[in-house]
Each structure stands twice: as C-alpha cells, then as structure tokens.
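What follows is a single structure, written as structure tokens, with notes after it.
Every protein chain but one is kept in place in this view of the complex.
The block that comes next holds chain A.
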Amino acid sequence: MHNFVQPTLKDKVINFKMMKKLLILTVLLTGFSFTSLDANAKVKEKSCFQGARELVIILDGEINIDNVGLVNDLTAACENGDITFN
C-alpha cells in the first residue's frame, strides 16, 4: 500500500513558483539561442571577399582594374587571419 500524502496549499504555491521560474528560464534560453544564431549568421554573412570589396569601395568608390589587386590582397590577408572586417 502506498502512503500518499496530500500536498498542502503551501506546497502547491511552491510548486507553482518553481514551474513559473522554469518556464521563464526556458523562454530566456530559447530567446538567447535564437539571438546567438542570428549573430553567427551575421558574422558568416560578411565573408573576407565581401569585407575586402566593401573597404575598397569606401576608398575608391567602385571596383575597377586599378583596385581589384587590392581586393585580392585584402581577401588573402583576411583569410590568413592577419586582418578581419567583422
């Protein structure tokens, strides 16, 4: 025979509070993981080539045969870990 003890009103309040805390924690963690995913996505979004291209346009206004060499050099330096654009 099991000996069940009926929860008191105090126990029910404590349980409810615990559940509420757990729910808030779950919501927060879910939200945080989405934010982190978004941030990673943004980092991936700007590749070394895109960063290099963007920088050359800041300097020169457009990409032409006068500056494609610099786009290549900046891309290589970024891929080598010498510089970053993020």
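Convention: contacts are C-beta pairs under 8 Å (C-beta built on N, C-alpha and C of every residue); 3 or more make two chains touch, one makes a residue touch a chain; residues count from 1.
Please note the rule applied: contacts and distances are computed from a predicted model.
UniProt lists the omitted chain of the complex under the protein name "GLPGLI family protein" (options: "GLPGLI family protein", "Transketolase", "dihydrouracil dehydrogenase (NAD(+))" or "FAD-binding protein"). The omitted chain makes contact with chain A at the following residues, 51, 53-71, 73-74, 77, 82-86.
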